[in-house]
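Excerpt of the complex: some chains, original placement.
Each chain carries a letter (A, B and C) given by its place in the written order, and its residues are counted from 1.
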Amino acid sequence: MDYVIMVNEGPYNHQASDSAYHFATHALDKGHSIRRIFFYYDGVLNGTKFSAPQSDDRNIVKRWAALAEDHPVDLAICVAAGLRRGITDDSLADGFRITGLGEFIESCIDAERTVVFGD
Amino acid sequence: MTHPDDTPAEIVVKRFLYVNRKAPHGTIYALEELEMVLIAAMFEQDVHLAFLDDGVFQIKKNQKPAELALKDFSKTYGALEDYGVEKIYVEKESIEERGLTPDDFIIPTTVLRRDDMSALMESMDVVLTA
Amino acid sequence: MLHLVNKSPFERTNLQACLNRAVPGSAILLMEDAVYASLRGTSQSDLVAGAVNAYDFFVLAPDLAIRGLDASQVLQGVEPVDYGGFVDLTIDRQTVQSWL
């Protein structure tokens, strides 16, 4: 099965980004593919390179990047939502890409399943 | 060998539902969901918008966001028709619970009873919510 | 005490949570999405209508205006205030409790 996943909330503040991550890893473990994870609304904050959580906590930003290194998953940040919230090329973490909503809609058309995680 | 002009790639047309359940202004979800729908309108897809629960407040007339220097996006709902988005539904029970009638809305809508809203949702391929 | 409530009564239970604890005579300001709780003729109107005798209810008028609403639609016993009035309430009522 081929998925697109939408993440609507920022890391740490809501569990949505954790839930999306665990869903993604389990789908990949089962042999499914995820063509794109699209970060919209506060979800764009998952892609800030300046996040530095405490040492006893998970690093959500780096965890996404590692996922995309191990699997052909496109980590796509919405440009418009990112501009509002200060996620631009100057603050973007490695492994993420800034793009438009059109690419998200395209992936909803092409993928077999769309799953939304939010607040 | 195939001739591209003779055998166009099969166009997939999916039934998309954009669900609006949140009030405007208190949070940004209404505004950014609308921005998404305007982009979605450019694809050759079967686009549906549903307003239910507090989402019906999004299309309330006479919003004056300028009074608090907020972005005025309520007029943009009026542009949906120009973008070819015409399947716009509001749920009867949701508007009645909130003391509203279709006359309170800035755009023409199709009023659905809750059962029909259920059926509409059930018939979709992709459901996007904020 | 001044209680601040900012969530829609259709979506969240914050206003009920506040009413469950606010001491009679307290001021309650409905702001942001909680201004919907101040309206007459909705399925949630009874929350405030049933409590106007126990509390001093206020609604933030600019938060009504941005939502396409105005003071004429508000329940009897709920007083519209502007931001200046909000500031004055924090002075008169001393402690402020936000029901987030």
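We adopt the following convention: a residue touches a chain if its C-beta (ideal position, glycine included) is under 8 Å from a C-beta of that chain, and two chains touch if they have at least 3 such contacts.
All figures in this text were calculated on a predicted structure; none of them were measured in a lab.
Visitor: Using the labels on the shown chains, what is the complete copy formula?
Guide: The complex described by this file is made up as A x2, B x2, C x2.
Note that in this section only the chains that are shown with their structure count from here on.
Visitor: Which of line, ring, star, complete or other matches the graph of chains that touch?
Guide: line
Visitor: Go ahead and note the Å separation of the Cα centroids belonging to chain A and chain C.
Guide: Whole-Å distance between the two chain centres: 38.
Visitor: If a residue has to touch 2 or more other chains to count, which residues of chain C qualify?
Guide: Within chain C, no residue touches at least two other chains.
Visitor: Using the touch definition from the top, which residues of chain B touch two or more other chains?
Guide: none
Visitor: In the complex, go through chain B and note every residue touching chain A.
Guide: 12, 14, 16, 28-29, 32, 35-36, 39-40, 42-43, 45, 126-130
Visitor: What part of chain A is in contact with chain B in the complex they form?
Guide: Touch residues, chain A against chain B: 6, 8, 40-41, 80-81, 100-102, 104-106, 108-110, 114, 116, 118.
Visitor: Taking the touch rule as given, give the residues of chain B at its contact with chain C in the complex, in rising order.
Guide: Interface residues on chain B, with respect to chain C: 22-27, 53-54, 57, 60-65, 67-68, 70, 74, 96-99.
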